[in-house]
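Moving on, here comes chain A:
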Amino acid sequence: MFKLIAKHPGAVIGAVIFHLLIVGLFFLSFDWTKKPEVADAGIPISLVSSDSLEPQANNVAEEESAKPSEKDLLKEQEIKETLKQEKLSQEKRAEEKKVETEKLAQETLEEENKQAEKTRKLEVLKLAALKAQNLKKENDAKVLEQQKLVKAQEQKQLEEKAALAEEQELAEKKAQEEVNEERKIAETKKLAEQKRTAEVEAKKRRADAAALAKKQSEEKKKIADEKANKEKAAEKERLAEKVAQEKAEKEAKRKAEEEKLAQEKRENEQAERLVKKKAKEKAAAKIAKAKAAKEKAEKDTAEKLAAKKAEYQRKWQEAQIKKKADAAAADAKQKSDAVAAARQISLEKERKGAQISWGSRVQKHVDRRWHPPPGTKGKQAKVKITISNSGFIANGINIQSCTGSVEFCSSVEEAFERSEPLPRPPGKYNFSKSDRTITFKMD
Partner candidate 1 sequence: MRTTTIRSVFTLLFSTLVLTACSSQNVKDDTVGSGGDKPTVTSDTLKTDGNSKIVTSEQDGSEFNYLPGTNNDPNNTQDISLAGLSDPNNLLSQRVIYFDYDKAAIRPEYMVLINTHSKLLSKYPNLKMRLEGHADERGSREYNVALSDARSQSVKNIMVAQGPDSNQMRTIGFGEEIPIVSGHNSSSWQKNRRVEIKYDDY
Partner candidate 2 sequence: MINKFIPKTIHRVIVKALSIFLLFAVSLPSMAELELRISKTSDDGIPIYLANIAGGANGIIEADLKRSGRFTVIDRSKINNLPAYGAPLNAGAYSNIADYIVRGKTLNGGLEVELTSTSDNAKTIYNISSNSNNRRVAHQAADKIYEKVTRERGAFDTRLAYVTVTNKTSNNRMFRLYVSDSDGHRPKAILSSRLPVMSPAWSPDAQKLAYVSFEENTSAIYVQNIFTGKKRKISARDGINGAPAWSPDGNRLAMSLSISGSPDIYVANVNNGELTRVTTSSAIDTEPSWSGTNSIVFTSNRGGSPQLYRTSASGGSAQRLTFDGKYNSAADIANNKLAYVTGNRGAFHIALRSVNNSGSDRLSNGQLDESPTLSPNGAMVAYTTLKNGDNTLAVVSDNAKARQFLTSPVGDVREPAWSPYLNQ
């Protein structure tokens, strides 16, 4: 898998750039938009890989499980490839995606697949050879451990059961990988996902398993030998089955899974035969249980995936709808704001107009009641009054300036006294005190 990546660095770099671009656009768009559009920001990414539903689903699964399982992922990779792990660890998420897409492309090329299978086999064999004992011990330990844990946890936690089943599955899958690497290739994604989901628990178990492994090293060694033999046998069988399986695998995954189940039965039978030290019946029962649990788990995971997918799609649709609705609402709000603003402007204009027309009525009213003494041309007075809502002068007649004689100035005052009650301010507009305050220049 990683060799593939190494073989196609250009594709990896392209993919990285592509993702960076998308992330960049994500941030660009995120910057412009409001809170609810954070959800929207994820959409372009999913759309990029929306060619097939599976990658999309994987993406979802990855995204959802990635954060809590990063460390576990690393460990898992360690198990597989400790050498390349460090290099790949930084790029892992993006690379994996690319690898997956590449794999999909590779699947169409059988030869390449074969080569890949071979390399995989070689790798596995090498790994088995180099770290066979440890790996097998761990795996066996896990199985034992799981069996024990299953006993303890079955009744307590459904999740743990599922996890145990997954652990068994891991062991089985490794056996299966030897038998059916193609299936493995097809299922790696699922396995990875399943592993990740189980990783939290697996982590703990592994820690325990390390302790147990020391005690049971002898047994593990035997198991490892048996497994090695088993693998060899499985390889032969696999080669025979391969042609048929390839055809089947090209069909829907569910069929593949069914086949897998059938294969698993065979594997189990083989495993039972091989492992005679442990109680066959119990083991078979346990395995059956484990199978059932596994099936359930698989179904559950499939269902979960489907549910997640559906949910994601639903969310996406909802997000789309919400986005549209938000956009429409925002537009509507802006429009209504503009309308409100326009209405307020017209209201203010109306108010202002009302004030002016009222003012001119007041002006005429006072003007008609002003009897300035004769010969006061050019004399001026400035008077400020506030008119109450009932038309009376609220705080006295404030003569701010007057250039004429006492007679003239008192005529100005008398004009306002004579003018009460003045035209009332239009009550409709609820004029403020300053709205009702008028300065008169009288000349």
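For anyone wondering why these and not others, all candidates are chains of the complex that A comes from, given by their letters.
In this text, contacts are C-beta pairs under 8 Å (C-beta built on N, C-alpha and C of every residue); 3 or more make two chains touch, one makes a residue touch a chain; residues count from 1.
Quick caveat: nothing in here was measured; it's all calculated off a predicted structure.
Note on chain A: across 1 or 2, the candidate touching it in the complex is 2; the others do not touch it there. Here chain A touches candidate 2 in the complex through residues 25, 28-29, 32-33, 44, 327, 330-331, 334, 337-338, 340-342, 344-345, 348, 351-352, 355-356, 359-360, 362-379, 391, 405, 407-408, 415, 417-418, 421, 423-424, 431-432, 434-435, 437-443, going by the rule given at the top.
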